[in-house]
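The complex is shown incomplete by one protein chain, all other protein chains being positioned as in the whole.
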Amino acid sequence: MFQLKKTTLCLALSFGALSQSQAAEPIKVGVALDISGPFAAIGVETRDGLELAIEKLGGKLGGVDAEFLQTDFAGNPQQANQLANRFIQKDKIDFFTGPVASNAALAVGPALFAAKVPFLSSNPGPSQFAGKQCSPYFFGVYQNDTYDEAAGVLANEAGYKNAVIIAPNYPAGKDHLGGFKRTYKGDIKEEIYTKVGQIDYAAEIARIRSEKPDAVYLFLPGAMGINFVKQFVGAGLKDIPLVAPGFSADQDVIAAVGDAVENMQNTAHWAHDLDNPANKAFVQAFRDKYKRYPTVYAAQSYDVVMAMDAAVRDVNGNVQDRDALVAALKNANFNSVRGDFKYGANNYPIQNYYVRKIGKNANGELTNILVKTILPNHQDAYVAECKM
Amino acid sequence: MDVIFVFEQLLNGVGYGLMLFLLAAGLTLVFGIMDTLNLAHGSLYMVGAYLAARVHEASDSFMLAIVVAVAGTKILALLVEVLVMRRLYRRDHLSQVLATIGLIMIADDAVRAIWGPSPIMAPTPAWLSGPVTLFGVLPYPSYRLMLIAAGLLVVLGLYLLVNHTRLGMIVRAGASNRRMAELMGVRVSRVFSFVFILGAGLAALAGALMGPITSVQIGMGDAILIPALVVIVIGGIGSVRGAFVAALLVGLIDTAGRAFLPPLLHALLSPDLAADLGSGLASIAMYILMATVLALKPSGLFPARG
Partner (left out) sequence: MHNNPQATAPVVPVQFKSRQESGLSLFIPWLVLCLLAVFPLLAPLLGLEYYVGFVQRLLIYSIAASSLNFLIGYGGMVALGHAGFLGIGAYTLVALLDSGNDSVWLAWALAMGVSALFALLIGSISIRTRGMYFIMITLAFAQMLYYLAVSFNRYGGEDGYGIYTPLSLGSWLNDIPHALYWVVLLIAALVFAMGSRVARSRFGLALQGIRDNEVRMGAMGFPVYAIRLLAFVVAGAFAGLAGAMLAVNNNFVSPSMMSFGESAGLLVMVILGGMGHRWGPALGVAVWLTLAEVLKLYTDYWHGPMGLILLLSVFLLPAGLAGGSRQRVIK
């Protein structure tokens, strides 16, 4: 199956008022995708959102022809690093996007920032890039901890007096639980750290059972979350509410777990039933093309392309002027599917966070249903550390 | 921490151990009898899980799913045995490693092509979705109880097969001295095929049974392959009895590590350090077990071959 889509180069003669760019070169976007590897399922979502946007824009950004160099890096940060270097040195890309996980983002950051290539994240929001290592060339879609901070507020408002929290034992896991603890006011009965990639959670579930908490908050991305939820429900603990950040409860997890995950509450900065024109158009187009509801990953990658489109238009196709390009990106002059937002000083967005609950919608499909806004215009906790 | 908690963890460890045994049994038999290291064993587990998940979802019958998964994987294994494995029996271990890694890569892409890259739905049968209350006090997932029962049945079946049937005797003869067995009329190549396919069937069964409680996705075989390798090394290569004992040990130690170590460390150290150390140690508990066993018994607990 040949997936690499190169739009054909067409030379456009420029006439006065119609001129979009002096260069005949197409704009090059390097896209490092998780086609294989631990986040392959999410990589599919990222690509689908991207492809939908490309199709909508006719393969152009800001009216200029664009080439999207989509390559698999197998979820491996070392390979991501090599790929980024190839994109920069060989393909001379103008934009970069694609990876799902924070470790890949951190792996490619140094090279991209040094080469002044804007990195529009289609998912990762590491605290490092929000704080100490912030760069004008990085644009986040959300900061990793914000989902958890929103969940902490949710737990407070739902009246959960105590909770057990669980995450894998690596820095992202600790960060996410840290985010939850930042806003949650109840008592943390136990903080459980599991092995990265762990399959069997019986031991941890037994511990939870013996603690009998009001709720369980989990950060277990990918297969780990699927395994945990299946086993949790199978252990008969369905009456302990599960709260999760949006990525552990999105459509891909629902598809793999099914009814067991019904009633799980989760937080995210987007929901597919969010009521704004851009989002409605996006979701409809996505469902028409792919016959399923989009996840937050698809929404983000779609937004990324739209952001690039707007920025290129604002600089009249002159992407080589990196300062102007970066300023245009910061203006975020496009209709995001998230609704209105603006960037903070560290190029991470200040935006709303919502509560979603998994349930059956009007068509009887099991999906996320928007409940309410929990944190309006929320900014990440690291902006003060950024010296930009 | 009370008796109920400890007993629950005991059951958990046994259940996990028995599932590991299903995988390790096939692996150790193939290595012990044909002196062949088959790293693609995890891929057979994966295929079993995928087949079972798909059939279950299409037919709503868990039993049918298991039967189809095991049969289907066995047919695939027969193909692989004839085309590839047969040429590897006389080769050195490194060639076997290279070839079976090649098989893993081909299997991964084949699965991706057929079923896509996303994890798929493996439903839990309705009659096993809830807990059963043991001794009136402990609600325990009925599915896990079924796993334990199934595992024990397989152990019994294997024991009877290897030790009390003519087939088992032939297999053991072929293992200890191929030439002699051949001269006495045993079709050793048939025996080898049988062992390989039996191993594949066990792996597929493990996959089919584990599907509903784990994530069915590409690469699920690699994750469980390493614990299975650790089990056969601890148990002694070629020994099914050793694999059984070792699998239980690994299952119990791994579970105990995750269940008891973090709270223990919490009581002794600062929360941050306890969290770091606790799960870190729990991750490597089974390796420490293996290193300890090998330090005391360098050929494993029950070495089948000298």
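Residue numbering begins at 1 within each chain, and the chains themselves are lettered A and B in the order written.
One rule holds in what follows: contacts are C-beta pairs under 8 Å (C-beta built on N, C-alpha and C of every residue); 3 or more make two chains touch, one makes a residue touch a chain.
The model shown is predicted, which means the values in this text are computed figures rather than measured ones.
J.: Just list which of the chains on display the missing one touches.
T.: A, B
J.: Hey, which of B:Glu8, B:Asp35 or B:Glu81 is the one touching the hidden chain?
T.: Final answer for the missing-chain contact: B:Asp35.
J.: Spell out the interface residues on subunit A facing the chain that's missing from view.
T.: Contacting residues on subunit A, toward the hidden partner: 1-4, 35-36, 71-72, 76-78, 81-82, 85-86, 89-90, 102-103, 106-107, 109-111, 126, 128, 133, 169-172, 174, 195-196.
J.: What subunit B residues would touch the chain not displayed?
T.: 31, 35, 37, 84, 87-88, 90-95, 97-99, 101-110, 112-113, 178, 222, 226, 229-230, 233, 237, 276, 279-280, 283-284, 287, 290-291, 294-295, 298-300, 305
Keep in mind that, in the parts below, only the chains that are shown with their structure count from here on.
J.: Go ahead and note the Å separation of the Cα centroids belonging to subunit A and subunit B.
T.: 36
J.: Touching subunit B in the complex: which residues of subunit A?
T.: Listed in rising order, the residues of subunit A that touch subunit B are 1, 35-36, 38, 40-41, 43-44, 169, 174, 191-195, 197, 199-200, 202-204, 206-207, 209-210, 222-224, 226-227, 230-231, 233-236, 252, 255-258, 260.
J.: Where on subunit B does subunit A make contact in their complex?
T.: Listed in rising order, the residues of subunit B that touch subunit A are 1-2, 4-5, 8-9, 12, 15-16, 108, 112-113, 116-121, 123-124, 129-131, 139-141, 143-144, 212-220, 223-224, 255-256, 258-259, 262-263, 271, 275-276, 278-280, 282-283.
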